[in-house]
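Missing here: one protein chain of the complex. Every other protein chain is in place.
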Amino acid sequence: MKQGISRRDLSLGAVSAGALSTLAWSPSAWSQAAKQTPFTIVINNSPWFDGFRKVVEAYEADTGNKVNLDVNPFGGSLEKQRASVRTKDGMFDLLIMNGLYYQEFYHGGFLTPLNEIDPGFKLDPQMVRYDNTVYWNETTKSHDPAGKLMSVPVNGNIPLLYYRADLYEENKLKVPETWDELLANAKKLHNPPKIYGIVQRGARGSPNDVSYDWWPYLNSFNGNLFRNEAKGDFTITINSPEAKAALDFYLRMAKEAGHPQTGGLAQAQIIQNLVTGKAAHALLVIAAWSQMDDPAKSAVVGKLNAAKVPRGPNGKPSPVLGHWLAGIPKNVPKARQTAALTFLNWFQTRGSQVKYLQAGSPPVRQDVLSDQALWKDPKNRWMSAMAESSSFTRLMWSIPEGAQIGDVLELRLNQAVIGELTSSKALNLIADESHAILVRSGYKTGKITPLA
Amino acid sequence: MKIIRSNFDFEHFFLILVACFVLVPFIWIVAAGFKSQISLLQGEIFFTPNLDSFREVLFSKTTEFFSNACNSTVIAVISTFLIVFSATLGGYAMERMHCPRWLIHTLLGWSVVFHMIPPITLVAAWFPIYRELGLDNTYSGMVLAHMALHLPMALWLMANFIHDVPIELEEAARIDGCSTPYLIWKIIVPLIAPGLAATAILMFIFSWNEFTVALNMTAKQTSTVPVAIAKFAQGYEIKYGEMAATAALALIPALLFLLLGQRHIVKGLTTGALK
Partner (left out) sequence: MNLSNPVSELFWRRLALTPAVGVFVLLSLLPLANLIAMSVHEIRWQDGHSVWTFIGTSHYERLLDDGLLKKGFFNTIFFSVAGVTIQIILGFLLAWGVSRISRGRVLYRTIFILPILVPGILIGAIWKLMLNYDFGLVNGLIGLINVQPIDWLGTASLALPSVILVDIWHWTPFCFLLLLAGFESLPQELHEAALMDGVTAWTELRYVYIPLMMPVIVVTFLFRFITSLKVFDEIYLLTGGGPGSSTEVISYTIYRTFFTQDQMGYGSAMSVAVLFAIALLMVLGFSMSRYKGQGV
């Protein structure tokens, strides 16, 4: 009798092998995952992009799937994303949106909730939620954690306090917890024109400079733009006594320990002052860190360190979000949407996030950020500050009209910095103009008593 | 004799003075390609040159410089040629073919108005059409866009230069039995050669440096040099060195075109001139 493998045996074997492989499914078994169609990511060029690109290449190597990257200058990415979502057939399958402009994509209904592509997809609990900006409730139009999952963060860009650790050691200074302590330290190190105690972004920018720089002061002094945004109460409270205290402090900082021409400093000049050694402190986003230790780009290699942003006397530290979210638009074929989501699923695993860090970008998983073993590497000395900041991050606003309010903030705050307006007048003007914007757009809003 | 000599010195003095004002920033810009970023930020005047930026732009793994330069050249050359050709014919038609005055005024007025439309809105209006017709990310789409942008100016310039050609020459040629194409090619063109060359140079430069449309209507395959340069202004870091290196390299074809254009185009156009 022939002892061969019958067809029935084979099919039985195939079925059990298939069952076994399903059981063995895990993020590490990516190479056996179903092949995905190529898809396109639209993203802007930035210091952390290099790390992102390397991680994409690692994904391609791991899975054999193809990813196209459409790289753009900072503003150009928004233009292209907007154009793509507003046509019938989108060109881009994964949109990398910045925390300052993603609102229009949420409000405009251009994105697919991720669970409509794959009901089984879960955002890993270790991924930082960044003030719940990944969630969206279409009815209340707010970032409701019980709402739908719309995006996955790819970069948690927040400001940190960059300071000269070498000068701190020389002068036996302690890392400041409050703004008052920061001012004291800055005054100690202030020695113009050789070195400025602190440099601040006082310039009028587009989209923003001075408002982004001042926001941590505002929130940590318990000031707010709206009374209760999460509950839909958009009463303007920017001209409250708390906000005035925050603005006065900001101006005082500039006068007593800052750059003589703060009103002309944009982000590029802050970086310039730091890397040339002309500034002892600055509030700067973590995304700019990689330049600081590069001998071709910095004269203070190894001398800088980062701490979480200081807080007001009675408030909490409030690093303001300038983060990046990855969303999937509605107007692209299902196959490409699935491919994009598969990438995001791979991206959020611990292994991928460690690769991301090693490639030179800040990770977005809390367990990687808080990994003390990783902190030991002097290259990652900023990580502890960032890990501590995760639970305090604050969004500037969640509405598309925020862009208009941002322009008002930039103009008036800049005028306060250069002395054209007093802080009370500036804040009152901001309040009036923001109120007009919201009224025009039909929000439930109001004003508080103006400052004297 | 004395008057002429002092005039001569004054001219050269003035020209050299202005040349310095032009060259110092220009050299500063080109030198940026040879400096390290920290050296640039510190404003060092004496520095040790290095080729890192150039290496990054030309040979790095992610470089697209050659493809961008190629795209820019193709688009610029084709659109310049088409624009100058259409503008010359159109200018001649306007000046010599008894076009009604209202048409001319409308056309000129329209070119003024068109020039004032912000580039962003142009792109926003064209983008859906381009998507429909499949013109986005193609050479033809870009050439068409550049023609639409710059033809009005070229038309007006050429019309002006043709206007200056004395009508008697043409009448003489007509009596001899010249056909219009021959007339234009052999008589008008040589006489407007300096203006034609100037227009061609300007159209080339405008197309070469055009940014807004190129940014939005192209993807990797047809991206041009200005887009590549803009990508180095990254928001959190401006890579001055790479920007300058890219621009310096891109200058080479532009300069070549300029020098060749001055010598050969003008020469070629003026041979066979009426005498």
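Letters A and B mark the chains as written, and numbering starts fresh at 1 in each.
Going forward, a contact is a pair of C-beta atoms (placed from the backbone, for glycine too) under 8 Å apart; a residue touches a chain by one contact, two chains touch by 3 or more.
The structure presented is a predicted model; accordingly, all values stated were derived computationally and were not measured.
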Hidden-chain contact residue, picked from the options B:Ile104, B:Leu122, B:Ala219 or B:Leu249: B:Leu122
Selected from B:Phe47, B:Phe81 or B:Phe114 as touching the chain missing from the view: B:Phe114
Which of B:Val57, B:Ile187, B:Met217 or B:Ala247 sits in contact with the chain that's absent? B:Ala247
For subunit A, residues touching the missing partner are 75, 78-79, 82, 85-86, 104, 107-110, 193, 203-207, 209, 260-261, 263-266, 268-269, 272-273, 276, 278, 330-331, 400, 403-404, 406-407, 411, 414-415, 418, 420
Interface residues of subunit B (partner: the chain not displayed): 3-4, 7-8, 11-12, 14-15, 18-19, 21-23, 25-26, 28-29, 32, 40-43, 45, 86, 89-90, 93, 97, 109-110, 112-118, 120-122, 124-126, 129, 144-145, 147-148, 151, 153, 156-157, 160-161, 163-164, 176-180, 182, 191-192, 194-195, 197-198, 201-202, 205, 208-209, 211, 225-226, 229-230, 233, 238, 240, 243-244, 247, 250-251, 254-255, 258-259, 262-263
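We take it that only the chains that are shown with their structure count from here on.
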For a test of understanding, state which residues of subunit A touch subunit B in their complex under the given definition. 44-49, 53, 68, 70-74, 76, 79-80, 83, 87-89, 91, 267-268, 271-272, 275-276, 285, 287-288, 291, 295-299
Subunit B contacts subunit A in the complex at 36-38, 41-42, 52, 62, 120, 123-124, 127-128, 131, 215-216, 219-220, 227, 230-238
